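Since the structure comes first, as structure tokens, the remarks are kept for the end.
Left out: one protein chain. Kept in place: all the others.
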Amino acid sequence: MASILAVDDSASIRQMVAFTLRGAGFDVIEATDGQAALEIARKQSVNLVLTDVNMPGMDGISLIRELRKLPAYKFTPLLMLTTESGSDKKAEGKSAGATGWLVKPFNPEQLVATIRKVIN
Amino acid sequence: MNIDLSQFLAVFYEESFEGLAVMEHGLLTLPEGPADREGVDAIFRAAHSIKGGAGTFGLGAVTEYTHRAETLLDEIRAGRRPVTSAAREALLQATDVLAQMLRALQQGEPVDEAAISASAARLDLLLREGDAVPVPVHPDGPSRTDAELGGSSGNDDNVWQVRFQPHAHFFRTGNEPLRLLRELAQLGECRVETLVASVPPLSTLVADDCHLGFSIKLAGTAPETDIRAVFDWVESDCDLDLTRGRDATPGLLPLATAEAGEIAASAVTAEADVPVSASSGTSVPPADGAPVASQVPAPREPRSANRPADAQAQSIRVGIDKVDALINLVGELVITQSMLSRFGEHFDPSMLEALQDGLAQLGRNTRELQETVLKIRMLPISVCFSRFPRLVHDLSARLGKQVELKLSGEQTELDKTVLENIGDPLVHLVRNCLDHGLESPERRLAIGKPATGTLSMQAWHEGGAIVIEVADDGGGLNRERIHARAVERGLVAAGEILTEQAIDDIIFLPGFSTAETLSDVSGRGVGMDVVRRNIQSLGGQIEVKSRSGQGTTFTIRLPLTLAILDGQLVEVAGQVFVVPLVSIVESLQIEPRALSRVSGAAEVYRLREDYIPTLRLREAFGLAAGAVEPVRRLIVVVEVEGARVGLVVDDLLSQQQVVIKSLESNYRQVPGVSGATILGDGSVALILDVNALVRSGGGLGRVSAGTGVAA
Partner (left out) sequence: MNSVLPEYEAHTGQALLARNGQYLTFILAGEEYGVDILRVQEIKGWDRATPIPHTPAHLLGVINLRGTIVPIMDLRLRFGLSPVDYGPTTVVVVLKVGTATRERTMGFVVDAVSDVHDIGGDLLRPAPDFGPAVDLRFVRGLASVEEKMVILLDIDGLVGRDLDELPAALQ
């Protein structure tokens, strides 16, 4: 089963993401910020990381930059959750090594469709 | 997929209210001038999360409204705009409006449209003025605009010519050319040619670079926007050329417009030679078109996520340490249980001691479990105190006073129910201190005080109670005026001489209000009597201490929990009642000669130098009929706010902790009874509402003022 690391400081969004992806048959690990996510990613490898951008502590873009430095995450799809007003964030994320993004707000169907696009 | 988003709404509301508290606190402590990056970041993040969550859960109005506040905060955060008091006040107002919106949505009530649009206009005005660069409401990156401009279709061309050349680092973005080709194949029939011109010789080949390019012929009338959308993520990681033209090689491609569901994605497999799997480390799934096609998201009914959350489920956040403690205790209980179950199998008298030990252990486990479970309901008073910085900020501005609020003991814990009900009385006290207690800056300077007054709120534990103190360093209570008003209202006889404390206590009498000009802050009529009643209904007490010219201190004493009380069991006409131990002054055998009746009905008991009214529970509760007169009678003296009443009972039984059960949930309120409990034998005993009994037994107002004189 493909595993996904879902990173968001908002419990409601994180729960929605985790619930939806588990329902779609993925194994989901949750983290509340970049630092926690990085620690998890160092200990185990996952098939995809989905991270919010704005978080206290380590934000999503720093997380992506750090993850890309890890050999195990060289090619791993790293997606960020961003808002429609975040076009500069998209560019910033891309240059940090993000694979792509999912624009908030999104619904469960869009989420699963996007994830399935990247891993199947 | 059918996922009910409403299940996440409760969490969303909860975290949004927390986020609003963060915003409010951050805004109140944000200094004016150039933005303090860290402070603004936290405020921005809170707004951003609320906006994002609201969008996801279908609360469009919240998203739209929050966007304004978020934009303003973003500009401040980016240093494009300083923190001004206008911006801060507008944002504070926005937190209020948002809180109101969220509460209304949560309860399924209408939102206050007028307040929202007024506040939105205020934010818009701020966004327009100043040096900040205007931020469009829906910027969506340049790609869409470009695409829309060039995306003219409707001519008779039938094939898109797509040249897609990934850059060398392509795989290291986590992207996969094959995925993009598969997506493209959903737009129409594809014929893919792999371009190998740039593949270096094996000796110089870098395995994780991307060397291949693709030339794709896409049949059909897919708009350019859709094609570009496929490459949206990799716009900066590849060269992409799109040309529209009649297919040069007719006959190779069937020109029928392919439906997304039936694209021959096999064309990709057949013709695209994609040598990525070995080098990229990404597994290449079998390029079977069917599952891909089936994942096209179906058009979706917008879910009405703002449906009210029925019977708003209350939740409580519990620290993991408390949960762990519980798990440990339950573990111990299980051990004790298995130890005791041994005795059930076969028992002989030699095991008696072991059984007694086991039962003692069970008793200990049970007590600890009870204490720990009760702690789950304990929350720090900061939950309640946190609203005061804002309140004091707003009120002092309105009253033209300068106030410094000092909070301490915020981590003091108390029961959630007590916590929820202490807020309003505290707000009232704070308003009173600001309105009537603290002097204006001019007046303060004139009498040699610093212009800024101090309002302090403290909390601490004392015995089994929590004490909350609200103090100001203002002028103190104006006793002359209070006395005069009390005489005027007939609360005190004209010639009566009262002690200072007795005069101060008058403010708690019903219908008393001293403010000469009724302000909109303290309001009319809702006086300290209501504050006292609220606190009493929580099983607490309030006292006032005032020193002329130096300030006023209100001290509130509350039980830590409403779930348990220490009770004195008493017997009346064969029935057991529980008297809260906290209100008992003393219990004594009745001396018949000390009983006397004044003015016909009311009976008093001479207790040393005082006469106290008595209340015969038999008669009061209508239990007299048929019951035998008891051999001996006792009097239990209870006191509430200085007023004492002697409860006449048949017998005193044991003292014990009782768990308070609601009588109201399956029945209704009963006068003179605050609840019920279950005794050791499984029977139900009623808990006396001593406050109500004292009030009915002696006429609280008169008595307390009167005893004040005697004291």
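Think of it as A and B in the order they're written, each chain with its own count starting at 1.
The criterion applied here is as follows: a residue touches a chain if its C-beta (ideal position, glycine included) is under 8 Å from a C-beta of that chain, and two chains touch if they have at least 3 such contacts.
Remember, predicted model here, so these are calculated numbers, not experimental data.
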item	value
Touching partners, among the displayed chains, of the absent chain	B
Sole residue of B:162, B:506, B:673 or B:694 that reaches the chain not shown, by the stated touch rule	B:673
Where the missing chain touches chain B, by residue	575, 620-623, 661-663, 665-668, 670-673, 676, 678, 682-686
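Please note the rule applied: only the chains that are shown with their structure count from here on.
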item	value
Chain A residues within the chain B interface of the complex	9-13, 15-16, 19-20, 23-24, 52, 54-56, 68, 74-78, 81, 83-85, 87, 90-91, 94, 97-101, 104-110, 112-113, 116-118, 120
Complex contacts: residues of chain B adjacent to chain A	1, 3, 5, 7-9, 11-12, 14-15, 42, 44-45, 48-49, 51-58, 63, 67, 71, 135, 138-142, 171-176, 179, 183, 208, 232-234, 236-237, 280-282, 285, 291-292, 295-298, 300, 303
